[in-house]
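Only one protein chain is missing from this complex, and each of the others stays in its spot.
== subunit A ==
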Amino acid sequence: MSVENAPVVDVDEAAIPVEKKMYYRFESNDKKEFRVSELAIQQSETLNRLVEAMGYTSEDVENKPAIAIENIDGKTLKLVFQWCEHHKGEAIPVDDGSVPKIVEIPEFDAKLMDIDNGLLFKLIWAADYLNIVQLLNVSCKKVANMAQGKTPAQLRRVYLLPSDEEDEAAKRAAQEAQDPRAREVEEEFEERKRQGGNSFF
């Protein structure tokens, strides 16, 4: 049928179904429940794939149990979803592997991350687990900023980095725990070297 011959029908605009906003329910490991919009979920590659695979309808969301996120607690998940809701619809940055990586922390994110370092640690862990690229970037940037204005010695204390001696001691302890004879062998080897032998065999 040509376009000219197509029947003309009056359309009742109210009858056109308006696409309802889809929300999903998630539950943290301490049984706190969150309702998160479909668009916000798209910031998380992990959750986005999960809900796509589940193929839930609006009814399913209400009738079925909330999707459990077993290794993230409620306090952390609240921050994650607040971030996702605020940044919903934004393009997800593609990591081109460039070094150095330029990241700026927007005002909202700075306020959201005005938290203690324990919670910041959990937030980074969660951003990595849920694969939320930009949240991971800004939270890592906050950690990188802790180095500003510090001397190397101060930096070691801030990041809890072991010294060479501590690394060496940890390595020895690990070796001994694995093989109690390792230390004896090492000592025997050192003794032979002192006696002038350059080969253990």
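Just so we're on the same page, contacts are C-beta pairs under 8 Å (C-beta built on N, C-alpha and C of every residue); 3 or more make two chains touch, one makes a residue touch a chain; residues count from 1.
By definition in this document, contacts and distances are computed from a predicted model.
Enquirer: Can you pick, from "quinol--cytochrome-c reductase", "F-box domain-containing protein", "NADH-ubiquinone oxidoreductase chain 6" or "Small ribosomal subunit protein mS29", the UniProt protein name of the chain not displayed?
Expert: Options "quinol--cytochrome-c reductase", "F-box domain-containing protein", "NADH-ubiquinone oxidoreductase chain 6" or "Small ribosomal subunit protein mS29" considered; the missing chain's recorded name is "F-box domain-containing protein".
Enquirer: Return the single residue from A:R49, A:K64, A:K150 or A:R172 that touches the missing chain.
Expert: A:K150
Enquirer: Which residue among A:M22, A:A66 or A:V103 touches the omitted chain?
Expert: From the options A:M22, A:A66 or A:V103, the contact with the absent chain belongs to A:V103.
Enquirer: Would you write out the residues of subunit A that touch the absent chain, in ascending order?
Expert: Interface residues of subunit A facing the absent chain: 99-104, 116-118, 120-121, 124-125, 128, 136-137, 140-141, 143-144, 146-153, 155-164, 167.
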